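Shown here is a partial selection of chains from the complex, left in place.
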Amino acid sequence: MSQPNVTIRGPEVPNTPGSLDPVFTVEDLSVFYGDYEAVRNVDMMIGRREITAMIGPSGCGKSTVLRCFNRMNDLIPGAHIKGKILYHDENLYGDHVDPIEVRRRIGMVFQKPNPFPKSIYENVAYGPKVNGIKRNMDTVVEEALTKAALWDEVKDKLKQNALSLSGGQQQRLCIARAIAVKPEVILMDEPCSALDPIATTKIEDLMQELRQEYTILIVTHNMQQAARVSDRTAFFTAEVDDAGVRHGRLVEFDQTTRIFTKPSDKRTEDYITGRFG
Amino acid sequence: MSAPANAAAPGKSLARSRPRYGEYLIKAILLIAALVSIATTVGIVTALVEPTIEFFSEVSLGQFFGSTTWGPLFNPPAFGVWPIIVATLEITLIAIIVAVPLGLAAAIFLSEYATPRVRRICKPILEVLAGVPTVVFGFFALTFVTPLLKDWFPFLELESKNALSAGLLVGVMIIPIVASLSEDAMTAVPNGLREGSFALGASKMITSVRVVVPAAFSGIVAAVILAISRAAGETMIVAIAGGFKSVFTLNPADEMATMAAFIAQAGSGDASVGSIPYKTIFAVGSLLFIMTFAMNYVSARMVQKYREVYE
Amino acid sequence: MAVLSTPKSAVQLASKGRPLKEHLFRIALLSSLAIALIFLGMLLIYTLEEGWGRLNPMLWENMPSIRRPETAGIQSGIFGTLWIISLTALMALPTGILAAIYLEEYADRGRWYNKIIELNISNLAAVPSIVYGILGLGIIARWLQFGFTVMTGAITISLLVLPIVIISAREAIRAVPPSIREGSLALGATQWQTIWRQVLPASIPGIATGSILALSRAIGEAAPFLMLGAATLVRFNPEGVWSSFTVLPLQIYNFISQSREEFHVLAAAAIVVLLAILLVMNSVAIWLRNRYQKRW
Amino acid sequence: GGGDAGTEAEPGATTAASEGAETAPAALSGEIKIDGSSTVAPLTQAAAEIFGEEQPTVKIAVGTSGTGGGFEKFCAGETDVSDASRPIKDEEKANCAAKSINFSELTVAVDALTVVVPKENTWATCLTVDQLKKAWEPAAEGKVMSWKDIDGKFPDEPLKLYGPGTDSGTFDYFTGEVNGEEGASRKDYSPSENDNDIVNGVAGAKGGLGYFGFTYFEENMDKLNAVQIDSGSGCVTPSVETAQNGTYTPLSRPLFIYPSTAAVKRPEVAAFLDFYVANINSIAKDAKFIPLNAEQEAKLKSDLTALKAS
């Protein structure tokens, strides 16, 4: 059977592909770890104030691509790219670009919640502080926690160690922390995979909220999640080349509704119908 | 369906086919090996306790801790232990002033900045430094460092044996301990924390100083405490380069005897068994043992605490 | 809705002149490491230069002499050290490794006695070596009446390095992934079979590395021997465990204590020999570690 | 373990033994344990070395635990011979008696405790015993800090004192003779078992003052000046002659070895002592000690004969 069999509860996508207002434009991107070409020739665009999901089987390079958007891969010795990522028409990998500045503009949330072993308050205040933001810190913290739908739960225990929070709360704290530096984009690498269903629902709801103000890129293993939350979906897979080396490839990039109802590629269809993965 | 190949036919009992006495025997042998360490402590305490008690039955605690004149081997003897405690602390302090900044900085460099290649080369070299016998440091302090310091800083009026060079070299001796254990603690900080910090636009320096070091703090403290107890107990360097003069002084240019130096001096020397001076060795040994024990207990608690955070 | 994110037009990703501080910090860190390493280099060069004149075969062919430092050697010290180290290896390594196996594989961490053993071991690792000298003097030499012999020295040094051996062996054993143990146990192997056939073989390189480093610490110890009053002038090599002996570091300490300049040269030369032995041992340890590190 | 560790010494055995002293039977073996005064050690070690050339299979270990430490081991039965730079004390005798260890005292050399100052010191060429006491007595601690405090004629140069450690016989002797009571000394001096530290300390400070055995002074005459001592009958320079003829008072003293009676029964110990005594003056010269005069030498020989007879 070729008809989709995953529930799609994704939001209405107002933009047709033509109306996409790109924050990022990825042009022929290949990513290398040393000599190994982990991802090959990716072309895609990330629309402003949309949620873009990246799905695909394990090892297909989703995280690798995601981490190019805020130059986190710079931290891995030997990692480098070919091709271009334009951020508002500026090459993210241009000579004069400061990766630290890039990361300030483009926030990131990780698979495993990684709050600093400090108080909740300090966790949120950290980003603004290191970025020399001079505004009243209490306001900044409250604002960020409110946006991350965590304020009510923690407002009485801001001095408490962040590690005492539950997994789901920690993840929302990490989102608050990212928001506090006022980024334009938030990258999320499987933000719910370490969480239980209830916490997952909360984060998904939060993403819908944040979508009003931020551009969001999310990697997920969970097709249902991609279907539920995203506007557009990029499907990656791993291909073995003639030399027997596996490379990640972007198979299809389209509106989520289309990917899950009328995928144009056989591999996408196989994947979302559960024939493999 | 093919014939069942399973050996385990239903109904065959799951009971033990034969008793495994060997396993118990082995466990007993292993336990005994582990108990050797307990026996060591018992041995140390036994060796120390009796003469120490005898010592304090003849010399009051008030005399021991209540005076600042030390000279158990003189006539009349004096048992105010503070001069050698102060000397021990002073040399330890000098050592810590040398070792903590250098060791910590080296650790941050190795853990946060160095490429794997550099780390692979530097760590073993630090290990070599850790393995250099302390007589060698002592020799170096006495015949190279002290003359050099005298040349460069004549105004210090260094004596030919002095706390300063001894302390410096003890410091160098413990750099590898501080560096290597702190580096371990920092490496144990989950990468997620670093990434979290970088992703917020923090620089490498800020990430190192404000995230990694605080997160590894208790491990670093444990490293420093171990280093302190090594410094406080170091014998050969202070015996060779620090001297044996037991005078209450704070001037690092002076010669001064630490507790360990006193034990080495008195222990390899005159005091006849059973005499008070002889028992003094054990009293000082007990004090040194208690001091290191206390410090180590604190350190063990720190390590335990920091393990709990991430496991 | 409030536009809080950076407006499109304001994008400016160039750096804001932060690097200077960063560079200084990095340089400070690097120089700290460099100081430690340069120091080691200086020490090596200095002793080599000092001892150069005496680095000839007489050094290891001759016995020490009070009368003729210019031809004196350190043979008895070298042999004494070899005796002590071999016996220490025989005693401390098996005991330490067995204890480490007990603590890692059998001990229930929650039990009070196991907690005490653990705390005790980490405490022993911090006990000053001179205190071990008191132990050797009071308990082994006097109480057990082993006298001032190779045996007493070796037992004392064994106890001294035991905690180090245990701690490093535990680390090596802990580095064997639990999945290996589970894999073996799931096949119906007993716990000891699992340890003997899987865990130990897999952790041998790590254990060997740690053991060598522990022994190299033992080689350099002088303070306990000072307490044990090992003889300063020993012009013969030990013939058995009940023989008198001297060890290299003590020999060096004595040379340093002599007033004639020739003895200082001799001390430096002996130090070079001692450091050479240590370097060889460390190199073997490093080689082992690099060769076998992390295979899974 | 391997029992082959000692074989290196073996090849020379027969050749060296064949030219041995007349008293020594060919190829003795066994181990002789000696410990005690670091002052006497060089002499005994020299004796052991020369004896070893003739009897390479006899193993002689010479320790330097100090006179007191040496007696401690000696009276515990742990050593065969004890080196001493002062006579055995009564409580040490008692210890020996408790373990029924008998011994006898042999005077093997004399020593002139030499008071030294650095070459730069031009004022202290001769000191009276009283002046020495002023510098060294317990009461001087923290008070006599300058040469001026010893004698108003001396310059106001900070006084830096160096001396042997409290566990040495030298210290006992010096304090006994100068301060009137053994062990009575100011504590704020730099003690060291290592005479070389005293040499360096004194040589390195203009106001330095120290004392140690004459041997060390001879070795370091280029760095140090010996102070003449006036005990009431004029200034006397420490030297071989003044020590031998007893005019260098009160700081010339005898040095001893204490063999145990039981050990002497062992042929290797007896042979060693025979050798030691027979060649005492050449050994002393070799080790740069002040040799015995004829009278003392004769007494030594008869003492040994008496010991062996007992």
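By written order: A, B, C and D. Residues from 1 in each chain.
The working rule: a contact is a pair of C-beta atoms (placed from the backbone, for glycine too) under 8 Å apart; a residue touches a chain by one contact, two chains touch by 3 or more.
The structure presented is a predicted model; accordingly, all values stated were derived computationally and were not measured.
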Labelled copy-number formula for the complete complex in this structure file: A x2, B x1, C x1, D x1
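Criterion: only the chains that are shown with their structure count from here on.
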Set of chains whose contacts include both chain C and chain A: B
Farthest-lying chain, centroid of Cα atoms versus that of chain C: A
Gap in Å, rounded to a whole number, between the CA centres of chain B and chain A: 47
Length of the line joining the C-alpha centres of chain B and chain D, rounded to whole Å: 38
Distance from the mean Cα position of chain C to that of chain B, given in whole angstrom: 14
Where chain C touches two or more other chains at once, by residue number: 18, 229, 256
Multi-chain contact residues (two or more partners), chain D: 65, 69, 76, 193, 197
Category of the chain touch graph - line, ring, star, complete, other: other
In the complex with chain C, residue positions of chain D that touch it: 1, 3, 5-6, 8-9, 31, 33-35, 41-42, 45-46, 48-49, 52, 59-65, 69, 73, 76, 78, 193-197, 199, 216, 219-220, 286-287
For the chain C and chain B complex, residues of the former touching the latter: 18, 21-22, 25-26, 28-30, 32-33, 35-37, 39-40, 43, 46-47, 50, 94-96, 98-99, 101-103, 106-107, 116-117, 119-135, 137-139, 143, 159, 162-163, 166, 190-192, 213, 216-217, 219-223, 226-227, 229, 249, 252-253, 256, 264, 267-268, 271, 274-275, 278-279, 281-282, 285-286, 290
Touching residues (chain side chain C, partner chain D) in the complex: 61, 63, 65-67, 75, 79, 82-83, 86-87, 90, 142, 147-148, 229-241, 243-244, 246, 254, 256-260
